[in-house]
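Here it is: the structure, laid out below.
Let's turn to chain A:
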Amino acid sequence: MKLAIRDLSKVFVTGTGEQVPALEGINLTVEDEEFLCILGPSGCGKTTLLRIIAGLDTPTTGSIQVDGEALSGPSRRIAMIFQEYSLFPWRTILENVAFGLEVQGRDREERKAAARKYLDLVGLASFEKNFPYELSGGMRQRVAVARALAIEPRALLMDEPFGALDAQTRNLMQTELQEIWRKTRKTILFVTHSVDEAVYLADRIVVLTERPGRVREIIPVMKCAHPRDRTCRDFVEIRRHVLDLIAGGSSD
Partner candidate 1 sequence: MRRPLGIILPILLLIVWEIAARSINNQFILPRLETVVPVLLSPTVDILGTGSLVHNALVSLERVGAGFLVALAIAIPLGVGMGWSQRFDALVDTTIQLLRPIPPLAWGPLAIAWFSVGINSMVFIIFLGAFFPILLNTIDGVRAVKRTWVEVAQTLGASERQVLSKVVLPGASPTIWTGLRVGFGIAWMCVIAAEWLPGTTSGLGYLTLYAYNFGQMHYIIAGMITIGIIGIAFDLLFRSVEDRWFCWRGLER
Partner candidate 2 sequence: MKGMRLLLIGCLAVLLIAAGCTTTQQATGDVGILYTKGTGPMPTLLATKQIDGYIAWQPFVEVAPVAHIGKVITYSGELPPDDRWKNHPCCVLTARTDLMSSNPAFVDAMGAATILATQYVTDHPSEAADMVADWLAGKGNFTYGNITVSSVDVLDRAFPTVKFVNEPSDQWMNGQVEFVYALRELGALTGSLKNSSDAESKAILFDTGPYTRAMAMINASSITVPEAEANPIGVGYLLSDHHASLFVAVKKWQYFNDTYGIALKPEDPTATRPDLVDLLVKGKKVATLKLIPADAGPQLMQLAATNTIQVAYVGNPPAIAAIDKGTPLKILMALNNEGSGVVVITDSPATDWASFVQWAKERSAAGKPIKMAAPGKGSIQDVMLRYALEESGLSVKEVQA
């Protein structure tokens, strides 16, 4: 799925009438089957951008085209994975994964079969009868991924999905995500503030400035093949470059 973002900006109006610009003049094209990371300091509007693409917020100016059509609200072609508290605690794992299919009106047996398939893909097939509170943070995020994949979207939006996990689980999840992406070949937009994570995962990295967020630079990370070695020279070079960009401040 191809995304074309033109001149997008977002201004929030607070309760007291104050205007807070969050994003300014974003121009971006996301290629089909691409893994794109959006990186930036806190408050730079990266989550806002993701939410607008997900259809949960509307831009103040500018447009988004999905495969040539204008975007208008949440769409089944684009699924979103949130950072935490996203699983429905009253549903079993299987019921959670099947939610998107249930909403479409698919019949029960069909839903369960499809849900099992994706649960298996993330390696949690044996947990289908458990409840979210019985699972660890990492496992829950895997379920969230399975749930998003189950509706067979063309693109996945991920908002710092591993942000609440400890370092080891995080690394594991990154590797797993790579695997899943390799198998399913979805377009993925991945928001993070971890440079390491971005360099490890992305085909390209979009670096945003501080608020109001503007595109600072788009850095291709094609030189390193997957699975990436965090210690190889290219990796380290790109990483340093990105860090410099971010540390360089908002002088633009």
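Convention: a residue touches a chain if its C-beta (ideal position, glycine included) is under 8 Å from a C-beta of that chain, and two chains touch if they have at least 3 such contacts; residues count from 1.
Regarding candidate selection, all candidates are chains of the complex that A comes from, given by their letters.
Keep in mind that what you see is a predicted model, and the values were worked out from it rather than measured.
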Looking at the complex, which candidate is in contact with chain A: 1 or 2? 1
Candidate 1 partner, complex, touching residues on chain A are 54-56, 74-76, 78-80, 82, 84-91, 99-100, 102-104, 131-133, 137, 147-148, 151
